[in-house]
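Got a structure here, written out as structure tokens. Questions coming.
The complex appears here without one of its protein chains, the remainder shown in place.
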Amino acid sequence: MIRDTQPLMMNRQTELFRFSGDVSDPDFLDWICHRANRLGLNGWVRKNAAGGFIEALASGPEELLDAMELGCSLGPITVWVETVVRCPHDSDGPMPNGFKILTQAD
Amino acid sequence: MTISDVARNDWYPVAIENLLIEGQPETVVLMGETLTILRAADDQIKVTAADGSECPLTLRYGHVWSSIGRPEHALFDIPEAAEEGRRMVDCGPVRVKASPLRVVENFLDIAHFPFVHTDILGAEPHTEVEPYKVEIRDTVDEVWATKVRFFQPQAAKSAEEGQMTDYMYRVPAPCVSILYKTSPPRPGAWDVIGLFVRPISEELCDAYAWMALYDEDSNQTDLVQFQQMIFLQDRSILENQIPRLLPLDPKMEIPTRADTTSVAYRRWLKRKGMTYGAQLVAR
Amino acid sequence: MGLQLYDYILSGSAYKARLLMALLGVDYQPVAIDFHPGGEHKKPDFLAINPAGTLPVLVDGDLTLCDSQAILAYLAQKFDPTDTWFPTRDPGVTGRILQWLAFAGRLTDTAGAARLHDMLGRPLNIEKARTNAHMVLRELEAHLTEQGFRGDNFLTGSNPTIADIACFPYTALSPDGGIDHDDYPAIRKWLVAIRRLPGFIEMPGIHRLHDMRDEADA
Partner (left out) sequence: MYGLLKLMNAGLTENDQGSDGWVPVVLSADLPVAGVMRAQIDATQPLDLVVWRSRSGQVSAFDNRCPHRGMRLSFGFVRGERLSCIYHGWQYGEDGACRHIPAHPDMTPPASIGANTYLCREYDGVIWISQNADNPPDLPTFGGQGLRSLSVNRDEADLRKLLAETCIPLSGAGETAPAEASIIAENQTSLVLESTTEAASLQLMIHFQKVTPGKTMLHIQTNPDLPVDLRISLSRWAERFRWSAENMGTMVNSWDASAGEMRP
């Protein structure tokens, strides 16, 4: 069903999330993407193979970024998120419309 | 199904100590097993399994606690129970057709007060949940939520107007939640309300409320019935949440900051491997 | 000394008396009896007041009434100057009201018993109780459907009477005993009509109608 996009009255902000712990299940990326789309956030998620963690850039109102953190900190049963680190991100570049998974090639 | 060790080897409430009458055995079901509780002629209380074997026993906080496994730890401590001047109130078991974990989770929630406990614990338009602090305290292996504040329309019988009330929540065991709340007669002190849940099955439980209050005036039965009123307002919610098990994967849900305690509780259950009463894959 | 009501907060029968007194604006002194977990209603002090050991009990001076339907009739006769809650001038009307007061007893025995089983763990053949409760609710549904054809919103006419108050609690509370209202559209409308009465009070298991607090829609 197509819905009108509502104007978000709140201040949008962009944050970089780092999820670490036992996060190797590749389905976790889909899970995060699904959560971000559900929350109407823009951005991307990718696996940081070198660092062994997942990182995501998400843009939206603060309350929804909090909801993003909460949902992902629990995540699917195959994953244990030990820590979530969030830091503000000054992004000059354009944010993707919607939320997507970046592959290693991206 | 197999019951995970963490669920088996824990303590659960099986009776109210004061209500056990000598020579009159009571039977209850704990995670599918029938237990018999008896106060013998020598005033000793015993809990026996269906095969006749004796079960572990602890008498504390007005309740008889037992287990179908072998608890390696003592029952959690509630230091306030030993404080002088408090009044202990046993509110009795209420049966709920829901996962015991759902019952505990609901007890940790404040955002429902204006809609479910209208004009008692909350009232519109005072619905905002301010940020509060939640942590898993590794040293004691407990979930704590502190600095919780919420508008209460009538904090005490004498109160004319509503006010912000302070709360703290503590989860010392998967099926137990303890609430600390500003004591109206002693603003600097906390009243303590515990919810002790006995899983009958994964989707059915008995919940015992217990209170340790600073209150010298109220009639004991009035206190019991106030607590029963609150809990019965929650019961129809608990029996109508889908799924009946508590999801450990929140894919079908949308927790927000007001649900921080709920998420911390579920994370803690997940880490402990407490899967009894939990749904592992979201549906 | 005024009215005293020996009361239990979770009792649908005691709620009948509380509800009618609220609707009539009658003051009373509630006396909480520890039905659960204490079983105080079966102990000597209470049995001295009501040998049957049931709740509620209404005491008004020298008079003690131990049946919720009788309490409703008494309260309406004594405190309703409009004579609408229990009109007795027309024998046909009176007869029909008494018929529904008796019917209320069947609700208590079926849906009320199922609720005590599911909520407080009282022993019962629960499947049988639920089946019988649905049979009773079907009768109520059929009657309310016919009342609807007549343009009447309540059990015996266009105004509520003690018949409605007597049948309301255990019908409204039946989901507490695993008996939902999905099959009963006329009952659903009737329950809402009672909850909309001025002066209505709730009890645990019967939430208030939050829609009565209408907000400006953004």
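Here are a few things to note about the model shown:
All chains are identified by letter, namely A, B and C, in their written order; residue positions are counted from 1 within each chain.
Assume contacts are C-beta pairs under 8 Å (C-beta built on N, C-alpha and C of every residue); 3 or more make two chains touch, one makes a residue touch a chain.
These numbers were taken from a predicted model, which means no experiment stands behind them.
Taking the complete complex into account, the chain left out of view touches A, B, C. Residue-wise, the contact with the chain that is not shown comes from C:Asp182, picked out of C:Asp27, C:Asp90 or C:Asp182. Annotation for chain C: contacts to the undisplayed chain at residues 138, 141-142, 145-146, 149-150, 180, 182-183, 185-186, 188-189, 192, 207, 209-211, 213-218.
Listed for chain A, the residues touching the missing chain in the whole complex are 1, 3-10, 37-40, 60-61, 63-64. In the full complex, chain B touches the hidden chain at residues 111-112, 114-116, 124-125, 127-129, 236-237, 240-243, 247, 252-259, 262.
One rule holds in what follows: only the chains that are shown with their structure count from here on.
In terms of C-beta pairs in contact, B-C outnumbers the other of A-B and B-C. With centres set at the average Cα position, the gap from chain A to chain C is 53 Å.
Mean C-alpha position of chain A lies 34 Å from that of chain B.
Annotation for chain A: no residues touch 2 or more other chains. Those residues of chain B that touch chain A in the complex are listed here as 248-251, 254-257, 259-260, 263, 266-267, 270-271, 280-282. The touching residues of chain A, counted against chain B in their complex, run 31, 34-35, 38-39, 63, 66-67, 70-71, 73-77, 80.
The touching residues of chain C, counted against chain B in their complex, run 8-10, 32-34, 36-40, 118-121, 175-176, 178, 203-205, 207-208, 210, 213.
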